[in-house]
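Just one protein chain is left out here, and the rest sit where they should.
A and B label the chains in the order they appear, each numbered from 1.
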Amino acid sequence: MKKRWYGSALLILMCAMLVFTSACSNNNGGNSADGGTKAPAASGNNENPDREEITIDVFSMLANYAGEQPGWFAKLVKDKFNIKLNIIASNLAGGQQKIATMMASGDLGDLVVFGTNGRDYQDAIKAGLLLDFTKDDLLNKYGQGLLANAPEAIEANKKQFGGGTAVYGVGFDVGTGEGPSEGATMNYGPNLRWDLYQQLGSPEIKTLNDYLPLLKKMQELEPKSENGRPTYGISLWSDWDGSYMTLAKVIAQFHGYNEGDGLNPAGMILTHQNKDEWQGVLDEDGYYLQGLKFYYDANQMGLLDPDSLTQKFSDVSNKIKDGQVLFSHFPWVDNVYNTPERTAEGKGFALVPFADEKVTSYGQSPYGGNRVWAIGADAKDPERIMEFLSWLYSPEGVMEANYGPKGLAWDIDGSGKPFVTEYGWKALPANAEPVPAEYGGGTFKDGTNQINNTTLKLTNINPDTGETYDYNLWPSTLNHNPDPVTKSWREATGVMTAKDYFVKNNMIEVSKPFFTTETPVTVPAQLQQKIDGIGKIIKEYSWKMVFAKNDAEFNKLQEEMITKSKGLGYDEAVAYEVGNAEKMVFPFR
Amino acid sequence: MPAKEKFTLFHFINYAVFAIITLICVFPFYYLFINTISNNDLSSRGLIMFYPKDLHFTNYMDVFKIPGLGQAALMSVGRTVIGTILTVAASAFLGYLFTKQMWGRKFWYRYLVITMYFNAGLIPWYLTMLNLGLTNNFAAYVLPFIVQPFFIILVKTFVESTPLALQESAQIDGAGYFKVFTSIILPLITPILATIAIFSSVTQWNSFTDTLFLVTDQKMFTLQFILYRYMNEATSIAQLMKQSTGAMDLDLANMATPTSIRTTVSMVVVLPILLVYPFFQRFFVKGIMIGAVKG
Partner (left out) sequence: MDINTASKTMVDAKSPKRFQSKDKYYLFLMALPFLVLAFLFSYLPLYGWIYAFYDYRPGIPLSASEFMGFDWFTSMISNEIQRQEVLRVLRNTFAISSLNIATSVLPVIFAVFLVELRSTRFKKIVQTLTTLPNFISWVLVYSFAFMLFSVDNGFLNNLLLDLGWISRPLNILASDDHTWMAMTLWSVWKGLGWGAIMYIAAITGIDQEIYEAARVDGAGRFRLMWHVTVPGIMPTFFVLLLLSIGNFINNGMEQFYVFQNAMNTNHIEVLDLYVYNIGMTNSNFGFATAVSMLKSLVSLFLLFVANSMSKIIRGDSIF
C-alpha cells in the first residue's frame, strides 16, 4: 500500500521533471531568438514586409509595467516598425538595485530610459554602456524627427554629457515658446470641495493659514462622508517622503520655491523658481518649517486625519474617493472624487488658491528635462531603434504614442482641427475601455505606452493641427459639455482653466529654461550617506512635530531636530548644494 | 495513544487553545478572502468585516485574465517540483554522508554550515550568476537551491538519532553505502524529508528575487514575480514621485491597480500551497519507523 503510493508519486514527479526540462530547453531556444538573432518575419500583413520582426529590450526606470508591451501601442509599433517592445521596469524589480545589476552586467538593453540625468546616466556613459548617436552618422541618417523637433535638446546633451562631440541621449519634455508648460491644471493646488466652499459664501483666503478656519467650517458643514465616516480637513501620507516630509515641502511649492536647484540632485535646499534665492529646509522662517506648523495647527484644530502617519497614499486616495477629505494639495489626486454622479449633484473638488500663492511652474524648455532617452551600446539594429525614437519625437508619434492611433480616441475634423471621439471620451486618459481588435484589442488602459516617458512637451503646439498635443486644451474639449462643478467654477473665476487663473492673477512663478555646459553633480558617496542620515532625522522629527501635543513640545522637537541634523553635517550639505547652485545655475538664468 | 482514554479537562483546554490560535491565524486570510468576493467599492471603503456582501467573482475572473498568468503558474510549479526534488535528494544524501567517516568530514561540514552566515551582496552574486550563464535560464531557479546547509544539518541530526543496528546489519550483508542509503536510511528519515520538502517547496514557490534580477524574458516569469509587481506598484509610484523634480502630473489612476485585484492575486498565489500541504502531512505519521524496522 505504502510502496505503491511512493511509486506513483515518484512517477508523477519524474514526468513533471521531463516536461519541464523540455519546456526549459524550448524557452532557451525562444530566448536566443528574442535575444537578437533575427527570426524570419512570421506574418505577411505588416507594412514592412522587407523587415524582419525584432524584439527590443526597453529598460525604463520610469515604467510601471514589466514584460511585453500589449494592446494598441504594441500594434502601432509592430505595424510601423515591425518591432516588439520587451519592457524591463527597474521600479518593479528592486529599484536602484535592479539598475545596479543592469549596470554591472554591462548591458542596459536596447532602448534605455533614465529617471534622471544624474549619477546612473553619467556612470553609464563613463562605463561605455550607451551608444553615441553620432556614431556611423546614425542621428543624421535615421534621426530626422529628433533633429527636427528637439535640436536644442540634442545640442544641450552633447555639451553637458558628451564632451561637445558625442550624443548619449536626449531629454524628455522638450518644449517651445514661453510661459508655463503645464496643461489645463497645474501640478499643485490647493483644491477644496467646491460645493462646501460655495455654501460658506466663498470667503476670501489671504494666506495659507486662512484655510484652517475655513476647513473647520466645512468640516462642521459636512461632518460625515456619504458612508457615515468622519471627514477630515487634511489627510497626509508618508510613503512619498525622501529626505524630508514631502507634503511639508509642497508648502514651499505653493510659494514659488522648488526642491533642489533645477539642475543638481535635490537634497537639503529649496530654491526660487526664477530668482537667485534659496532656503535651507531647516531655516527658521523657511517654508518647510511653516508647512510643519500648518499641519500642526491643523491637528490642534482637529482637522488632521489621525492616520496620516501610518497610512499610504493608496489609503488616502480611497478616503478622497469616499469624500472623507476636504483639502487636496494636488489636483491630480482629488480627481477620483469628481465622478460624473457627484459632479451632476454639484459636488466636486476645484481650485481655491490663497491670495498670496505663487504656484511653482515649470517653464517650456527647448533643452528638455532631466529624464533621458538613450540607446544601449550593444543594441542590435541601432538604426531601427533610432528610427523608432525619432518617431516618438515627431508630431505624429507624440499624438499616437499618447492617445492612440488616429481615428480611435481622437481624430481630425474637416477644418483640420483635432477632436476627441465618442470612444475617446470613454477611454481617455486611460480607462479600461475595450479596444476593437483591429486596433490591437485588450483595454485602452493596458494598451497605453508603458515606457512611461514623454518626448515633446504635450502643451507644445502641434504644427499639423495648430492646437496643442494635449487634448485637454483643445477648444473642442474645453467646450465639451463641462460638468456643473467646472461650470460653476468657471463662472466664479471668469477663466477656463486653473492655469489661466494663476497666469491671469500673476500668482505663478515659472522657471526659465537655462542652458549650461555643466554636468549635474553626482554627490560624493560619503556626503550622500550623511544626507541620508540627516534625512532620517528630519523625517522622524517632522512627523513628531506635526503630532506634537502643544506648542512647547513642538518647539522642543524643532530644536532637537535642528541640533541633531547639524550634528550630522547639515550645514556642510547645505553649503555644498548652495555652492553648486551659485556656480552652475544662478549665473545662467 | 490508547483509544479509550477519557475526554478530560486537559483535552478540553487543549482543544480550546488550539482552536483560538487557529482562528487568529486564519482570520486575516478569511478577511482578505471575503474582501475579494465582496463588492469592491464597499471593500475599498473598509466596510467588509465579518462576512461578504454583494457576492461576486469578477475579481477572480479579472485576475485569471492577466496575460501570462498561466505560463507563470506553469513556471512556478516547474521550479517548485524540480527544485524540491533536487534539494530533498541532495540534502538526504549529504546529511547521510556527513554521518559517515568521510575524508575531512568535520572540515567540509563546517565549510557548508558557515555559508549560512555570510553574504557577498547583490552585485557579486549577480555577476557570478551572469558569468555562470544563469540569466534567463531555468537552471537559475534550481541549481543554487540544491545545497542547503540548514536541511543537511536537519537530516544529519535526524540520522544520528536513528538506530545504528539496521545500518550495521545491512553492511554485514555486504551492502554498499549507496545501497544502505536507499534501502535503509531513506525509509527511516521520511518525516524529516517531508519537512524539508515542505520548506523547500515553499521557498521555491515564494521566491521572486532571482526572477527580479536574473530574468527579463517574460516566458520565465513566475507567479510570485507577478504578485510582487502588483504589491510593489505603490512603492514604485512613490519612487517615481521621489525622483520627479520635473513634472508630477502622472496619471495615478492609470498607474495603480485596484486594491481588489492586488488582494485577489495574493490569494491566488497562496492557495496552491494550502492544497499541497496536506499531501506532505501524510508523512507525519507516527510509526513509520516501526514499520520500516519490521518490514
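As a convention for this text, contacts are C-beta pairs under 8 Å (C-beta built on N, C-alpha and C of every residue); 3 or more make two chains touch, one makes a residue touch a chain.
Predicted model, so just to flag it, every value in this text is computed and none were measured.
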item: Partner chains on view for the chain not depicted; value: A, B
item: Candidate in contact with the missing chain, chosen from B:37, B:72, B:85 or B:154; value: B:154
item: Footprint left on chain B by the chain that the document does not show; value: 1, 5, 7, 10-11, 14-15, 17-19, 21-22, 24-26, 28-29, 31-32, 46, 49, 90, 93-94, 97-106, 108-125, 127-128, 132, 143-144, 146-147, 149-150, 153-154, 157-165, 167-168, 171, 177-178, 189, 191-192, 194-195, 198-199, 202, 206, 231, 266, 270, 273-274, 277-278, 281, 284-290
item: Chain A, residues in touch with the chain not shown (by the definition above); value: 96-97, 99-101, 103-104, 106, 119, 123-124, 126-127, 129, 229-230, 238, 305-307, 309-311, 315, 319, 324, 524-526, 528-529, 532-533, 536, 539-544, 547, 564, 567-568
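We take it that only the chains that are shown with their structure count from here on.
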item: Whole-Å separation of chain centres (CA-atom averages), chain A against chain B; value: 37
item: Chain A residues touching chain B - in the complex, by the definition given at the top; value: 2, 13, 16-17, 19-21, 23-24, 27-28, 30-31, 34-35, 57, 61-62, 64, 66-68, 70, 86, 88-89, 91-95, 97-98, 100-101, 104-105, 109, 115-116, 172-173, 181-183, 185, 187, 227, 229, 239-240, 242, 246, 258-260, 262, 266, 312-314, 317-318, 321-322, 330, 332-333, 335-336, 362, 369-371, 429-430, 445, 448, 454
item: Residue numbers on chain B that touch chain A, as the complex places them; value: 44-45, 47, 67-68, 74, 77-78, 81-82, 85, 122-123, 126-127, 130, 135-139, 209, 212-213, 216-221, 228-229, 232-243, 245-256, 259, 291
